[in-house]
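A single protein chain has been omitted from the complex, and every remaining protein chain is retained in its original position.
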Amino acid sequence: MKKLWGGRFKGSTNKQCEDYTASIQVDKRLYAYDIAGSIAHATMLAKSRIISKKEAAGIKAGLKSILKEIEAGKFIFKQTDEDIHMAIEKKLIAKIGPVGEKLHTARSRNDQVLLDVRLFLRSETEDIIKGIAQLQKVLLNVAEKNIKVVMPGYTHMQHAQPILFSHYIMAYYYMLKRDKARFAECLGRTNVLPLGVGALAGVNYPVRREFTAKLLNFPKVSENSVDTVSDRDFIIEFLAVSSILIMHLSRLAEELVLWSSSEFEFVELADAFCTGSSIMPQKKNPDVAELIRGKSGKIYGNLMALLTLLKGLPLSYNRDLQEDKGPLFDTVDTVNDTLAITGELVRTMKVCSNNMAQKIAKGLMEATDIADYLVLKGIPFRQAHFVVGSLVKYCLEQHKDFHDLKLAEYRQFSPKFNQDIFSFIKIENCLKRKKSTGGTAPLQVLAGIKKEQKELS
Amino acid sequence: MKKLWGGRFKGSTNKQCEDYTASIQVDKRLYAYDIAGSIAHATMLAKSRIISKKEAAGIKAGLKSILKEIEAGKFIFKQTDEDIHMAIEKKLIAKIGPVGEKLHTARSRNDQVLLDVRLFLRSETEDIIKGIAQLQKVLLNVAEKNIKVVMPGYTHMQHAQPILFSHYIMAYYYMLKRDKARFAECLGRTNVLPLGVGALAGVNYPVRREFTAKLLNFPKVSENSVDTVSDRDFIIEFLAVSSILIMHLSRLAEELVLWSSSEFEFVELADAFCTGSSIMPQKKNPDVAELIRGKSGKIYGNLMALLTLLKGLPLSYNRDLQEDKGPLFDTVDTVNDTLAITGELVRTMKVCSNNMAQKIAKGLMEATDIADYLVLKGIPFRQAHFVVGSLVKYCLEQHKDFHDLKLAEYRQFSPKFNQDIFSFIKIENCLKRKKSTGGTAPLQVLAGIKKEQKELS
Amino acid sequence: MKKLWGGRFKGSTNKQCEDYTASIQVDKRLYAYDIAGSIAHATMLAKSRIISKKEAAGIKAGLKSILKEIEAGKFIFKQTDEDIHMAIEKKLIAKIGPVGEKLHTARSRNDQVLLDVRLFLRSETEDIIKGIAQLQKVLLNVAEKNIKVVMPGYTHMQHAQPILFSHYIMAYYYMLKRDKARFAECLGRTNVLPLGVGALAGVNYPVRREFTAKLLNFPKVSENSVDTVSDRDFIIEFLAVSSILIMHLSRLAEELVLWSSSEFEFVELADAFCTGSSIMPQKKNPDVAELIRGKSGKIYGNLMALLTLLKGLPLSYNRDLQEDKGPLFDTVDTVNDTLAITGELVRTMKVCSNNMAQKIAKGLMEATDIADYLVLKGIPFRQAHFVVGSLVKYCLEQHKDFHDLKLAEYRQFSPKFNQDIFSFIKIENCLKRKKSTGGTAPLQVLAGIKKEQKELS
Partner (left out) sequence: MKKLWGGRFKGSTNKQCEDYTASIQVDKRLYAYDIAGSIAHATMLAKSRIISKKEAAGIKAGLKSILKEIEAGKFIFKQTDEDIHMAIEKKLIAKIGPVGEKLHTARSRNDQVLLDVRLFLRSETEDIIKGIAQLQKVLLNVAEKNIKVVMPGYTHMQHAQPILFSHYIMAYYYMLKRDKARFAECLGRTNVLPLGVGALAGVNYPVRREFTAKLLNFPKVSENSVDTVSDRDFIIEFLAVSSILIMHLSRLAEELVLWSSSEFEFVELADAFCTGSSIMPQKKNPDVAELIRGKSGKIYGNLMALLTLLKGLPLSYNRDLQEDKGPLFDTVDTVNDTLAITGELVRTMKVCSNNMAQKIAKGLMEATDIADYLVLKGIPFRQAHFVVGSLVKYCLEQHKDFHDLKLAEYRQFSPKFNQDIFSFIKIENCLKRKKSTGGTAPLQVLAGIKKEQKELS
């Protein structure tokens, strides 16, 4: 079957070659953007008097009817059509005749495909930004609802200092805030019109790229034709930003898995978001959290795929670049789905504050506060740290907790200890004192939640 | 809808969760292996008297009829069935009643899924090894057919020394030879029976794993149940070996792209394996070679995906591991297709020996031979190198070639030069001298081709 | 030897453990930032009346004298000191006595190390932004100086359309413009004060983080203590942005390697930036360009290293995070050096315009213009494309160029061809017509150069 570009070729394309090079099964997903782009292109061609208004009208009507056909599931995507751009152009010509052959004036597939991808990614990035905000809302709600819950704070997976559970949840909130900013900046670089640069050199017609940009709501047009068709920065950047987001979610997912374990029991995931075992009847597994954690693998892989693709590639367009779509589409879908389900998983989980409270008793987590107590009594911090270190060793040997100790025992380690140590190391006091910006003091955390609630809405 | 494992759950699984966790659209591809594995399992259960022979016969008949149904395209894969294993087991029970409920005795999905994947990958790896051998044959043919063609050899992309084109092609042959060895070794570690270790601990029945292994043609059974269900080494190793292979092909593809350029014109790719431009009527593009080069991106990405997945994952089975299939299947398909089309591309290309011959004249490529000439006349190599360096500088300034120089000119640089220098630096003599193992001397290269032809067949 | 944190430990640290965990040989590089941070911290402690002004003065004097000692090369960095933070604090105590033991009040190594790294990276990112601008200037100069040079434009490494060499060079300019924007945005997220959040929970003292921020010129303070010590986003983001930059440079380097080859001869690199061969006296190799291309490997690897590190890591600080510094430092150095040498390499290369001019004659690059000629005469583009495709086939068979054809020959393919075709396809006219935004028309390109020159300065 003759290709639209087949004039200079002898014979037809080998079937194996056709299969290997065809991208239509992947890029057919872009149909709506391809048609919207072509409609704008035809409008501009008419405006610039490159085609007549009547021709433009015919083309646009044809394109709209193809759109309907596709959406009705009646359009057959054929391997021999190579890609969505050729499939639609061919169909248009079949539908409206020679006028259809004018659509591809003053453009190339090289700029057309970029237009489609940029339109697609602009829309998806906007959705992802909304998806992040949605997850942030869930976190704010969970944080607000559990403002009184205290949990052990960890460093090195060891009990470190008591903190508010809400404070912990808000840590993820702030990560997502950075993610949102990154997606927004990346969107700014995606939102640039590529159409009108032709294959690589510009076009021979008096096109008005700024007009097309306005039609398609692009605030900028690209500045250099060679760069335009060679550039996939905006995709790599999107994948990098997605990798950081999914990394954040993998950390949260890891915590949900741990917190759901028999050893922690900090949260209980909803039955509706867990699955069972084919062999072990008692199992209720945090599969969703595990899969969220695991999705990091392929998103990182997608980023690496694109970086590898572009490495050492001479300008301008090379067919290698066709391989950008698989990793991009997969990432868009995974990020969207993962954001949505993470929100549901967190929203429906039960927070087991009693279990957290029990664990706080373990690990001598008030040690830092005791050292600071001594500092307030005039002992240099480094000495105070050492004194408390010895006190810790004593507690471990005696299997005692700080709250079990008598004042006399404290005094064996420093004469600075007084009766007020007992009140000083009450958990609520430990928390309250940490009130400078970013600290876990309840008032501080609550103010943060309120501030962010306002900002989000 | 109640899940087969749903006994302990209240309510049903959330739809969003079901979609996020279901793998059936991906792993349905394993159906034939799943059924073959279940047939062997049922046979073993009967042999070990865990079920009766009659029950086994019923199960096997049921499974075979499901196989037919799937192959006839009549089996409907439902998202609610989660995965191919559950889909088939459910269908079996629907088909043959309570006896079907006995099939999952003494196994878990954890070992079952590994059985399926190992059977699949064993078969695919064998195919890939054949595919490599096929490509090697093409290379041997091209090398043999073009045994007289001389080309410029490059280092740093600069003309270095003349070599046989066949010798160059054989470089790729030997790379593929190592690839084949790596796949074969990897296959050895894939070819191990996992079934019979249950969920993670072994099973409560007197199963005969060695018998199942024999039925399914596995030379070994796995040695530790916890390791068995946690292990994805064989997949990562396959992806790593595939990455090296695809890297080799990306290098060949890069050369085909360069060689097809207007600047090189060393080869002419067949029209049937090239495509044109939507806008530039003269274009004939080496798309297939570009795509081969570009495929490296996703294969590397797939390897990185799996390595990331496994990083820091506690034993034993975790749901994250479900994410192994996407990258594996994609790699298997890409490697198979790419091997096949590379062979066709190379087989059908035209070697333009005249163009290569013209380029040999450029670049003063006989310089090393001249230095060696001086060494044979008693000058230490490092001095000879320096002398010839000066000679080179002279040639560049005079815009002359070594063959243009008069003996007197040579003698300005060293009195050791004699009339025999002219014969010494004839290309055919330069080639002939490089006859130690691995060198580009025609006899040496031809012997290598013959030896490898014998070995391959 | 007793550690500063050793109070609760029995016995001393194992030597092998000390070696494995020590980071001082890597992080000693941060000394100046560590001292600057400690000086600001001491100032704030005094301001907040946590220590006395006199104590602060003593601490600051001590720190300054340590700074001098290090810069004079007299400070001995010992493995037993673990890291630069401990080494300096220990030295301070040794120098000024117990007052030195007050410095670590109200801070932890967890926030301290982040302060050092953020100060370091802020400074380095600013340098990199300057380095990019410097390279951009070189490109602008080369583009301006060679504004009349025409080269073959490539797609798929095949001759596509003639373009200005300057236009090609400007493509890299615009890539770098995006890189600069990305680094600037990333800098915004790096430039946030972490100090004052303690180990993970906030601190027990009335610290004024906003005051410290002012002292150290940070426009913002971090908002959540748990997030602050767990976060390495700013490093990953820096590595991702660096990966895109180095990818751009790898593409340029690839072109320089190709352009320096005997087959292209588009540029001649300066002798001072090339090296020779140990064995082949004639060789002049573009080593620098090859190494630039190759550096992409390790920068990508560094990005992957950090993404892997963070994957699935529970909050808050974990020692894994210490591994962030190697990849970060290596990337900073590589990017700085590579930007600088790329500029020199491009600045000193000779542009061989004659060779480019010769190549333009090959490849029938005016085909698109001829199709557009027919469009202007009323033929729909897709038909025009086909007509010219046939014309191309004719030229290939006749071994003729478009300029060799007689009008009668043109007319065999379309009666629309007239005498004006010969002027239409003159290279200068082909270029001039491509004058819409981003096109290769000389006036357009020059205007772009002028605009960017103004913007840069």
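We call the chains A, B and C, going by the order they appear; numbering starts again at 1 in every chain.
By our rule, a contact is a pair of C-beta atoms (placed from the backbone, for glycine too) under 8 Å apart; a residue touches a chain by one contact, two chains touch by 3 or more.
None of these values were measured; they are calculated from a predicted model.
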Omitted chain - touching chains that are shown: A, B, C
Candidate in contact with the missing chain, chosen from B:25, B:155 or B:418: B:155
Residue among C:48, C:141 or C:322 touching the omitted chain: C:322
Touch list for chain B against the chain that is not drawn: 4-10, 89, 93, 98-105, 110, 153-157, 160-163, 167-168, 170-175, 178, 181-182, 185, 189, 196-210, 221-231, 233, 236-237, 240-241, 243-244, 247, 250-251, 253-255, 258, 293, 296, 300, 303-304, 307-308, 310-319, 368-369, 372, 375, 380-383, 385-390, 392-393, 396, 430, 433-441, 444, 448
Residues of chain A in contact with the chain not shown: 152, 154-161, 257-258, 260-264, 276-287, 290, 304, 307-308, 311-313, 359, 362-365, 367-368, 370-371, 385-386, 388-389, 391-392
Missing-chain contacts mapped onto chain C: 3-14, 16-17, 19-21, 82, 85-86, 104, 107-110, 112, 198-199, 257, 270-288, 290-291, 293-298, 300-309, 318-323, 326-327, 337-338, 340-341, 344
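To be clear about the criterion, only the chains that are shown with their structure count from here on.
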Type of chain A:chain B copy interface by residue overlap (half), same or different: same
Between chain C and chain A, distance of the C-alpha-averaged centres to the nearest whole Å: 23
Euclidean distance of C-alpha centroids - chain A vs chain B, Å: 32
Residues of chain B whose C-beta touches two or more other chains: 276-287, 290, 304, 307-308
